[in-house]
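Shown here: the complex without one of its protein chains, the others still in place.
What follows is chain A.
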Amino acid sequence: MSVSRRSLLAASVGATMMPALSRLSHAQAANTIRIGVLNDQSGTYRDISGPYGVECTKQAVQEFGNKGFNVEVIFADHQNKPDVGVNIARQWYDQGVDLILDVPTSSVGLAVNNVAKEKNKAYINTGSATSDLTGAQCSPNTVHWMYDTYMLAKSTGGAMVKAGGDSWFFITADYAFGHALERDTGTFVKAAGGKVNGAVRYPFPATSDFSSFLLQAKSSRAKVIGLANAGADTVNSIKQAAEFGIMKGGTKLAALLMFLPDVHALGLQTAQGLVLTESFYWDLNDRTRAVTERLKPRLKDIKPNMASIANYSAALHYLKAVADMGVAASKASGIDVVSRMKAIPCDDDAFGAGRIREDGRKLCPSYLFEVKSPAESKAPWDYYKLLQTTPAEEAFRPLNEGGCNLVKA
């Protein structure tokens, strides 16, 4: 049995699932691994993972099959608020949740990082982008899955600088993620001999009109306007940049973080030609197409993107580690499970072969894509063409540059 009726029931009531948990008998509880998917179910970042991330996790549990223990998947909405996220995380860990998964929004992701460490539980972050999770704030309890701000900056930022974009202006969401993305991209721009003309930091998530910031960016005469934001903010920024003719006269727009659902929301007419980085695309190769096909009954006509499917990949690898060391030992120490995850190699249909580094970084290749024009797109969700691949070992920040205290000098 992979997903019990009770676990489905528990999942369906989300944050109020505590009574359902406690109804398990003592013996059942001891032999059940609980995975809590904590993400945005109702706000800006919902479509990037949200309910789809939960479905991908369940798919992993289903494919993992029965290895002598039960697996339960529950989920909750952190509303992109660190205080809400921390409260749920504490409650979950105290009531026997063994792994917290997903956690987009870097401010929430970093806050839950501390809770996992304090309680010695396992934490796999697939949703937050901040590279600090494996840098200054790295933890032996934490694995950071398929992307971070450094990888985005290197791939998208690096490509833009190479194409002649040597002066930048940033429009930055004013919280941990935006700051990290601005910092990491700025570092690449400067290292390549370019300069940063300035930045505006706008209130997140209370901003929906970006025209003012776009005009400020334009008047700075920078060649590239870097959008250090995500989700609906990026969609609105790009839409309004087109409206105000920002790209006329050669100014380029760099969407430093953009997911497939964002392109879907913009429509190809507006999004065509944008260059962006993801570590997964459903139509990349036979393996990605196969896993997308298997997910179809769960996701219906939505295609997975790197954030939602990272939950599949991460849950699968976590369960392998649990099966390897036994349920009791996995429940006893989050550090031990995470160490075991680092010891065994990763391989799945979504991200291919890879490994987890000692600082908690999961290594996978990053892909630079260009959004197709409406004429090039042959089918629904046929959006990307591959420009360039950065191999797994080069895609992320070198181990010794992150300032992580788990790395021996």
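Note that a contact is a pair of C-beta atoms (placed from the backbone, for glycine too) under 8 Å apart; a residue touches a chain by one contact, two chains touch by 3 or more; residues count from 1.
In this section, contacts and distances are computed from a predicted model.
Chain not shown in the complex: UniProt lists it as "Branched-chain amino acid ABC transporter permease", one of "Branched-chain amino acid ABC transporter permease", "NADH-quinone oxidoreductase subunit H", "Cytochrome c oxidase subunit 2" or "Hydantoinase/oxoprolinase family protein".
When the full complex is taken into account, the listed residue touching the unshown chain is A:E243, out of A:D83, A:E243, A:E376 or A:E394. Although one chain is not drawn, the whole complex shows that of A:N120, A:Q216, A:S339 or A:S377 it is A:Q216 that touches it.
Of the candidate positions A:D47, A:D102 or A:D148, contact with the hidden chain is made by A:D47.
Residue-level contact of chain A with the missing chain is found at 42-48, 50, 174, 200-203, 205-209, 211-213, 215-216, 219, 231-232, 235-236, 239-240, 243-246, 248, 261-262, 264-267, 269-270.
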